[in-house]
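Certain chains of the assembly are absent from this excerpt, and the rest are unmoved.
Letters A, B and C mark the chains in the order given here, with residues in each chain numbered from 1 onward.
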């Protein structure tokens, strides 16, 4: 069964303005996949395919989507424009840009006017966008909360075991042995 | 009946590090109130009452909260620390700070590490934090979606009627008549 | 005859996301008026009236507009979105914003992706937006070039006469006499 077929009833859409943004968003897609949350992944440019973007945003809620993750870089209008066209919560991912390191993307996504919020995460924060989308679904789905808790525990234990390794090896040996 | 009594089963908490942040968060409180969404409003300082903050965050989900809005300025650790202690989605509001105009608050809230997202809104974006919280509840509550739609329509019509006034008056007369 | 009636065949549209942007754009409107260039002035919000904005942008060329001046603050999507929906040249005016002094507006308007340019002017540079629009019309209209030259000469002579006053009075007397 192809990756496409399983996505019949996606709850979350991951959209981006350009396929060059995909590597930054792939962690969102993978974490949602690992939580068994169906996602739809789309390239929709606010500037190059505005009508497609508008149609997508207007139909998003009706076709059962619950949350939209939108990544964009530079002028980064995609998250805000989608947010203006749907009642769904929109999560914006500022993509690291070449000249300005994502500062332009960050401000264009974050500084939305009153009335049209975009839930902004860190620059290139694709993974956190996926987790935030899961947390939002978790407000009405205890199974997802369970999965989020397991995930947090894994992160937690990874830190604990690194702390133990550092304590037992000392910093010099840790630095030479470990692969950071 | 006092404002406190009606908040027996709050779905959303609005917390802040200092009561000087309250004016920036009051629009969140009022919009949620206007949507009949019960809120709990608290002053919890990550730095001055850390143990109270921790206890609040740890118990938040169990007592029925669905979303936490946290405003903070400067080093602004409150939203991130709460997010590290609860599976609930946390919305961060960077408060306009004196020296750095909220740039410090914005980066301290937005640039969270992988694994612990905070849904950041604009500097002093209290109203959008409230609307985002409502949108999150709306993912499982069609009534709230309805209220959000009405709210958007009101904003929409306000722009339309201002556009009509401007078109009919011309910009010079509009500027002299209107109270911007 | 009202201001509206004379604008039957506007060549230039001056649009803004909010009437709070009008004072920054009024200099564009006035300078175009002084050049006898018909303008249409509209409030069209990318976020609050997206469908009206889209319709406006899609019809702009057909109804005879030649240039669109769009002012916006903060996330400032209006100029870029209009530019994505029309072949007309779009001039963007970043409006001075409260927290970030227009840096957010500037980057959101300027940093457009390849394929969809916006001709950006200085923060709150309404007057220059009007002059740039006139220069664009001037590429096929010698009368407007004439008016632009007269305008430049006036600016030029104002500097010359201030320079003469300063030279004759000396800086101390100039500062005490003049009203800067």
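Throughout what follows, a contact is a pair of C-beta atoms (placed from the backbone, for glycine too) under 8 Å apart; a residue touches a chain by one contact, two chains touch by 3 or more.
None of the values given here were measured: they were computed from a predicted structure.
Enquirer: Tell me how many copies the full complex contains, given that 3 of them appear here.
Expert: Whole-complex copy count for this file comes out at 8.
The rule is simple: only the chains that are shown with their structure count from here on.
Enquirer: In this assembly, which chains make contact with chain A and also with chain B?
Expert: Correct list: C.
Enquirer: Suppose a student superposes the Cα atoms of chain A on chain C; what rotation angle should they report, nearest 5 degrees?
Expert: Roughly 180 degrees of rotation.
Enquirer: Answer with same or different: of all residue numbers used at the interface between chain B and chain C, are over half used by both copies?
Expert: different
Enquirer: Per the centroid of Cα atoms for each chain, what is the distance between chain A and chain B, given in Å?
Expert: 21
Enquirer: Please report how many Å separate the Cα centroid of chain B from that of chain C, as a whole number.
Expert: The separation of the two C-alpha centroids amounts to 34 Å.
Enquirer: Mind pulling the residue numbers of chain A that touch at least two other chains?
Expert: Residues 110-113, 115-116 of chain A touch two or more partner chains.
Enquirer: Flag every residue of chain B that touches chain C in the complex, lowest number first.
Expert: Touching chain C from chain B are residues 96, 101-103, 122-124, 152, 155-156, 158-160, 162-163, 166-175, 178, 180.
Enquirer: Could you please specify the touching residues of chain B with respect to chain A in the complex?
Expert: Residues 27, 61, 66-67, 87-89, 91, 106, 110-123, 125, 127-129, 131-132, 135-140, 145, 148-149, 151-152, 155 of chain B touch chain A in their complex.
Enquirer: Using the touch rule from the top, collect the residues of chain A that touch chain C in their complex.
Expert: Touching chain C: residues 17-18, 45-48, 50, 54, 73-77, 80-81, 83-85, 97, 99-100, 103-104, 107-113, 115-116 of chain A.
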